[in-house]
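One protein chain is absent from this view; the other protein chains keep their places.
And then chain A:
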Amino acid sequence: MKEETLLSINGVSVAFKINGEFYTAIDDVSLELHRDEVLAIVGESGSGKSTLATTVIGLHNMNATKITGEINFQNKEILELSEDEFNDIRGDEMGMIFQDPLAALNPLIRIGDQIKESLDVHSDMTEDQKQARVHELLNQVGIPHPERVAKQFPHQLSGGMRQRIIIAIAIANKPQLIIADEPTTALDVTIQAQILDLLKDIQRENHAGIILITHDLGVVAEVADTVAVMYAGEIVEQAPVATLFNDAKHPYTRSLLRAMPTIDSEDDELYVVEGAVPSIKDMDRNSDLFAPRIPWTKPDVGHPVLKEIAPNHYVRGESWREFKFKDEL
């Protein structure tokens, strides 16, 4: 991909202070996002996807978080920005879409005013222009009767409508970067597809880059260009979407793919990766962190590193070369 680089994350680590001690939740993550690209980040619960997203948009409480590395967004080192400088960018050049649309809307503020908030902060439109823009946005995200909905409160809308409102808020100022943290998880399947289509449309229009966080590989297959698979705060495999689905290498990626339900799967039984992501307090960063979940495979010695095994295809460690599923042994 030769498009303009929008965001580059370089060796970023994030540690949270718990009872006075710092524990690493994100370890040395590097990623690049270009215009018009959808970068999917997948992984089980607790693998650090949201932590990475909130680091990019600066939501961490800096009293209890230690962030190292570099994040370059449109030639700005965002980890070095002051709160005010960051506020100029947030909501203007980058926007975020949350998982639970009801929680992300203020229950006591009318829909129209919530959308207007980011216009208030970033634009010098007149009230009438803002009003018009709010209606335009509601139209764009497919809300019928924008005038009426703008005057309603969040609890008066359905889940799918609310998520459209959240998207309208995120794109109000046509951001170059959209971070969507599980935007469809709280919605039912038919609405999921509509929301994904909407995101794609918006991207086409603004030439934005999207970071899409999900644990649904079906969603990834549908919209992503590049996929980064995270486990225990590290990237274990990264590849263009076609490569990932056809030629996954890392045991974790392969387990996730195997656990994915398909219509033409021969038996109905779903594969389950036993165990779970360890808590950040229990991670031994000097070892092969996924090894305990595939005990029949010889683990990497020490801490495995990420290597480019083919152009744009990165895999962590060497254990994948010999890995077989139990039933293939």
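The rule we apply is simple: a contact is a pair of C-beta atoms (placed from the backbone, for glycine too) under 8 Å apart; a residue touches a chain by one contact, two chains touch by 3 or more; residues count from 1.
The definition used in the following text is that contacts and distances are computed from a predicted model.
Asker: Since a chain is absent, check the UniProt entry for it and pick the matching name: "Pyruvate dehydrogenase E1 component beta subunit", "Putative oxidoreductase protein", "Phenolic acid decarboxylase subunit D" or "Dipeptide transport system permease protein DppC".
Answerer: "Dipeptide transport system permease protein DppC"
Asker: Decide which residue listed in A:V29, A:V42, A:V141 or A:M161 touches the omitted chain of the complex.
Answerer: Only one of A:V29, A:V42, A:V141 or A:M161 touches the chain omitted from view, namely A:M161.
Asker: If the hidden chain were put back, which of A:E32, A:E70 or A:D100 would touch it?
Answerer: Checking the options A:E32, A:E70 or A:D100, the one contacting the hidden chain is A:D100.
Asker: Considering the whole complex, which of A:H34, A:K49 or A:R90 touches the chain not shown?
Answerer: A:R90
Asker: Which residues does chain A use to touch the chain missing from this display?
Answerer: Residues 54, 57, 59, 61, 63, 83-84, 87-92, 94-96, 98, 100, 102-109, 117-118, 121-122, 144-145, 149, 152-153, 155-161, 166, 169-170, 172, 188 of chain A touch the chain that is not shown.
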